[in-house]
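The complex appears here without one of its protein chains, the remainder shown in place.
Up next, subunit A:
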Amino acid sequence: MVHWSAEEKQLIAGVWAKVNVEECGAEALARLLIVYPWTQRFFDNFGNLSSPTAIIGNPKVRAHGKKVLTSFGEAIKNLDNIKGTYSKLSELHCEKLHVDPENFRLLGDILVIVLASHFGREFTPACQFAWQKLVGVVAHALARKYH
């Protein structure tokens, strides 16, 4: 089980309370598809992904980004059982979606950068540490049921 200090929990909750899940989720997913274009391989049916502008404005990208970050919210509500929270999603990403878990790490790092750009100096080194830890734990949990 992952240990979270009181400070880490507070840093995570403090940032999360101010996050616009729809905007942040959309931005994070769009950046994944822009910065690491090979990740578009998982989204063939999303329509126009031909340019950064197209990706950012794509409604399916926005909707899926929101879905992904909403699920992150579940992890934050259940910091003491992230493994359990992501068990079914892990199976799904392995068996149905066939996503290389390395992509979870990429998205996690991008989310941290998005938060940094939104929160500025408020996103202190201690804050970054807590969030890098969180995205790492989430990525690990999502990879756990792979076989």
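What we mean here is this: contacts are C-beta pairs under 8 Å (C-beta built on N, C-alpha and C of every residue); 3 or more make two chains touch, one makes a residue touch a chain; residues count from 1.
Note that contacts and distances are computed from a predicted model.
Enquirer: For the complex's missing chain, which UniProt name, "Septin", "Autophagy-related protein 13", "Ribosome biogenesis protein WDR12" or "HBAD protein"?
Expert: Missing chain, per its UniProt entry: "HBAD protein".
Enquirer: Tell me, which residues in subunit A touch the chain that this view leaves out?
Expert: Interface with the chain not displayed, on the subunit A side: 27, 30-31, 34-35, 52, 55-56, 109, 112-114, 116-121, 123, 125-126, 128-129, 132.
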